[in-house]
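The complex appears here without one of its protein chains, the remainder shown in place.
For subunit A:
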C-alpha cells in the first residue's frame, strides 16, 4: 500500500504525508553532523569530516563550509553533489541582488530563496527532492548575526544554536542544557541573558561534536572543520576556517575542561 505513494514525490499518502520528502529528511539524519552557535560577537559553525578511506587525497579546500557571498556562509549536511547546485543558486542570487541594489542581500532573503528552490523540487513531477540540509551563518545591517537551518522540504528556521545531521537530537539536548546553563549562571533580575562569545561558542561546538561523532573519546582535528564569522574594525565580515593547529588547541582545551570537571 505504502509503495503506491512512495514512488512519487508529488502525491500525498492517505495519511496526508509526503514519503519521499520524509525519506530525504531521514537521509540527512545519517549525514555528517554540523553544529551552529550564535555568539555575542559572531557565529560559529563546526562540522564533522568523515574520512571514508585512508587512500583518498585530503581535500585542499573546505569540504563542508562554503562561502555564499561576503556576508554569508553555509555548512552542508547530506549529498554534496546536490548541495553544489543549491550553493551555485545562492551565490547567483546574492550576486544579482548586489547588482540590482548595490547592497548586500539580507541574509533571510538569501535563505528563503534557496528554500523556495528546494520546495519546488518537492512539488514538481518527476523530480527528486534535494538531499541536503544547510546551516546558514550570515550578517546584515537589519538583524546583525543570524543562524538558520534548512531541510529538504524547504522549511527553514532561525536559531541561537542548533545541530543538523547524525545524532542531532543528542547534540541539541547538550546545546539546550549548556547554552542555557551559561545564561542562568549569569542571569541577573534585570540583566539580559548573556550570550557566549566566539571562543566560548567554539568550545561548546567541539563539545557537542565530540558527543555526536561515534568515535570513542575525543576527535582529532582533521575530523572536524571549525568555522567562525566575525566583524573586523571596518564592520566587514571575516570568514575563517581554523587551521589544524588552532582546531587542535580548541579540542585540547575542551578535553582539559572535561577532565577538570570529572575530577571535582
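What we mean here is this: contacts are C-beta pairs under 8 Å (C-beta built on N, C-alpha and C of every residue); 3 or more make two chains touch, one makes a residue touch a chain; residues count from 1.
The rule is short, and it goes like this: contacts and distances are computed from a predicted model.
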| item | value |
| --- | --- |
| Record-based protein name (UniProt) of the chain missing from this complex, from "tRNA (adenine(58)-N(1))-methyltransferase non-catalytic subunit TRM6", "Proteasome subunit beta", "Cytochrome c oxidase subunit 2" or "Bushy growth protein" | "Proteasome subunit beta" |
| Option from A:103, A:222 or A:252 whose C-beta touches the chain left out | A:103 |
| Listed residues A:17, A:40, A:128 or A:142, member touching the removed chain | A:142 |
| Footprint left on subunit A by the chain that the document does not show | 99-103, 106, 108-109, 141-144 |
